[in-house]
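What follows is a set of notes on a single structure, which appears directly below.
Here the complex is missing a single protein chain, while all its other protein chains stay put.
Order of writing sets the chain letters: A and B. Residues in each chain are counted from 1.
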Amino acid sequence: MATHAEAAEHHHGPPVANQSSRVDSRVLGMFLFIASEVMLFGAFFTAYFFVRVVAGSPWPEPPFHLPVFVAGVNTAILVTSSFTIHWALQSIKRDNRAGLQAGLVLTLALGIVFLLTQVREYSRVGFNPGDGAFGTIFYGLTGLHGAHVFVGLTLLTFASIRAFRGHFSAAHHHGVEIPGIYWHFVDVMWIVVYVTIYIL
Amino acid sequence: MSHVTGTSVHVETGHGHGPPPRARHWALRAGWVRAAWMTGFFFLLGLGIVVFFRWLGGYDPTLDWEPVIVVAGLTMAPLGFLAGLGGFDYWVSYALGSPTRPEDHSGHGAYTWRDYFRVNTDHKVIGIQYVSSTVFFFLAGGLMAMLVRAELARPETEFFDTQTYNELFSVHASLMIFLFIIPAFAGLANYVLPLMIGAPDMAFPRLNALSFWLLPIAGIMLLASFFFPGVGAGWTNYPPLSTEQPFGNVFFSMAVQWAGASSIMTALNFLVTIITMRAPGMTFWRMPLLVWANFTTSLLVVIATPFIAGSQFFVMFDKVMHTNFFDPGENGYALGYQHIFWFYSHPAVYIMMLPGFGIASEVISTFSRKPIFGYRLMALSLMAILVLGFSVWAHHMFVSGMATYLRVPMMVTTLLIAIPTGIKVFSWLATLWEGRLHFSAPMLWALGFVSMFVIGGLSGVMLGAVPIDIHVSDTYFIVAHIHYVLLGGSLFTIFAGIYYWFPKMTGRMYNERLAKIHFWLTLVSFNATFFPMHLIGVQGMPRRVATYEPQFGDWNLFISLSSFVLGASFMIFVYNVIVSWKSGPPAPANPWRGMTIEWLVSSPPPVFNFDEVPQVVGNPYEYGVKGARHAILNGDRAAAELEPVRST
Partner (left out) sequence: MRRGAIVALVSIALVVAAVTTAIAYFVDWLPEQASEERQGIDLVFWVTVAICIFFFAIVASVSIYAAVKFRVRPDDESDGAPIHGHTGIEIVWTLVPTICVVVIAVLSAIVLAQNDKPKGDPLRVDVLAQQFAWQFTYPEEGEVRATNLYLPVDRSTRLVISARDVLHSFWVPEFGQKQDAVPGIVTTLIVTPTKTGDYRLICTELCGQGHALMRTRAIVLSQPEFARWLREQQQGPAEPPPGGEVDAQGTFVQTCGGCHELEQAGTSGQIGPSLNELALDPADVEEQIRKGGGGMPAFENDLSEAQIEALVQYLVGDDA
């Protein structure tokens, strides 16, 4: 509270706000942001639902095929990356910087592999977004998810840069924890997308 | 998002000021110069991205202007503008691990008018930025309404061709909704909400600044969509008509994205602020109703707004990338858009009303000198409206051809909303009972709101009954409903709020006589303009038409003339605000003898709101209770020491 008294005396800053909840404001902010992201996916899933109801026929529609297996491998890759980011966070909580750096780099690598596989899938899948509502919704959902992977990777890149420049400690690791939460969300979302598009 | 740091944490970790800002070359310093060149630079960057990917994918032609405009013009260039203005400076240095200057709030306060034209993290400055720019967009949208009315004065087409007319009312409505009502509420709350809960600022001040600066971008894009042409599909932008519009339609879609992003970020900020930064003693059941109202509204925004983002993405993709979300020829489903759109846009009407309910509660209680009647039920009915609001979207689609079995359940939920809303209306009336009513301008607007909103709400109940809606859907009856709830409802509460907090925000009193003239002129001309619309609607005049049957000519002439008076009445407001802000008499800290916390500090409040976090000791509306107080400010000692800050 020393800082605060000083601030009040010299009018250098506002008084310390009262903390009226045990939740950390940044973590709460991230959860709310994720709630709205879930709803954005919800809008796309609604569109998917309509496409599927209108199509009525077997899914994917007859001329189309989906590489279920490759996408399954990709799913495994992304799920693994959830564990590596968790490991990175656990490491820094124990002040293990090497573990943090390794975990972050591994996660980044897995994420990039996932994205590249997806790009490859796009180029081989044999139809494009303009090919009927089926093509549209396939690219719409996977593309939306891909964009989220990209955002997640960007956040993780920032965290890695900071990790390598010596930031974060057992006491201060929000900069890893929060992108980590986002990354878990991206993973879970992928499982939902995968199950609806490829399997159901 | 994750790099934003809460105020509380800054002060704990940030020792002193950090390194002084490096003196940079003037072209590199955050500001308008850098914004100008970075806008151009980012545009070129976007252009490069598009060309690169088209080249990679082997598309022909490599340089196609449509994707270039979407990516470079409507996405990258605005980002460049924000970056240039300094919206991202902190996060960029944070992300790169460079030394950051913790938020020491040295950017707080506004000392000259120029301070309003930079990225300022002070919630009070942001509040004023919000309110002034939204009033500007209100005037622009109003001007378009005047043109609409000029055209409709006679049955034939007089001034505009039919496409231009379609664009006029589309831009009119979109400006009013996305750039006036929604952000004006956000602006007022930005100013008073942290004060009301005893917080020194919002939880994420930088995010707050960024949310504001998205608005001018959205506004300019929306106006551009009018000149670019292409928004002629109504504010609802239903496909397939919207995908058939000229290219300017993507300006509309992107403007909605920017405005939507701004709303979501602000809502997130409000929620975190309300949850984590309330003053000691302020339990949820001691929060002023304005705070409750913004809490529920923000929940609505966070949950619903992504749906309109989705709907506009779909339309834009169908247009630019030739996808088939809504193209029936390719198995798309045209009605899908309407479901997704209204899943946002019905809750959106409550986003446009609940903060107004909050303002009305504050004003009515203060000027009746009585506690709000049934405080808890007032808060709970807000929550009930929130929940029900998500289950009624299809009442905009009763005649759309959707599955018929949806109609009766949606009708029932729609009608049920009348109950919590009724509770609110009756509680306001009960608050007046045995009160000591002072009819100052804010109170006039608040009571005007109650009566006009009841008319609009009752016509809403009529629309909720499916057989009536089948007859009057898409007629002027709807136009009447829209304006009774939005103009008589939301707009009236915005004026109540502006007049109520004008002394607090500017440190000056407005001219009470002019404010009253403004109110009465608006009230009368508003009713003269919009009440007859019920009649011509029921009798068979459809909406969104530039020409109509001669039998409606007389009424329309009358409506148009009244609407010009209505337009003129707002000029009184503009004059009053400008003159009073410049040279009105100085305002005392608490001109209305209000009890909530914002009235405990000077007008305008000190840069950091409080020297000492206030201690909340009671309910917010204990008027008439002997010795009751809502909050105490450190024995009032600090208040004397605080240096007043001029905002102009």
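By our rule, contacts are C-beta pairs under 8 Å (C-beta built on N, C-alpha and C of every residue); 3 or more make two chains touch, one makes a residue touch a chain.
The model shown is predicted, which means the values in this text are computed figures rather than measured ones.
Touch, as defined at the top, links the missing chain to these shown chains in the whole complex: B.
Note on the undisplayed chain: of the listed residues B:A150, B:M383, B:L415 or B:I632, the one touching it is B:L415.
Taking the complete complex into account, B:T162 is the one of B:T162, B:S391 or B:N590 that touches the chain left out. Residue B:R369 is the one among B:R154, B:H322, B:R369 or B:R629 that touches the chain missing from this view. Note on the undisplayed chain: of the listed residues B:T62, B:S93, B:S400 or B:N527, the one touching it is B:S400.
Contact with the omitted chain, checked across B:G57, B:P550 or B:G624, is made by B:G624. Of the listed residues B:G40, B:P216, B:G281 or B:P328, the one in contact with the hidden chain in the full complex is B:P328. For chain B, the residues touching the chain absent from view are 161-163, 166, 232-234, 238, 240-241, 244, 328-329, 332-335, 368-371, 373-377, 399-401, 404, 407-408, 411-412, 415-416, 418-419, 422-423, 425-427, 429-430, 432-440, 447, 450-451, 454-455, 458-459, 461-462, 464-468, 470-471, 473-475, 535, 538-540, 542-549, 593, 622-625.
Everything below uses one rule, namely that only the chains that are shown with their structure count from here on.
Between chain A and chain B the centroid-to-centroid distance comes to 30 Å (mean Cα coordinates, whole Å). Residues of chain B touching chain A in their complex: 1-13, 15, 17, 94-97, 104-105, 198-201, 203-204, 264, 268-269, 271-272, 275-280, 282, 302-307, 309-311, 314, 317, 321-325, 327, 330-333, 335-336, 339-340, 343, 607-613, 638, 643.
Of all residues in chain A, those touching chain B in their complex are 3-4, 7-8, 11-21, 23-26, 28-30, 32-33, 35-37, 39-40, 42-44, 46-47, 50-51, 53-55, 61, 129-130, 132-137, 139-140, 155, 158, 161-162, 164-167, 172, 174-175, 178-179, 181-182.
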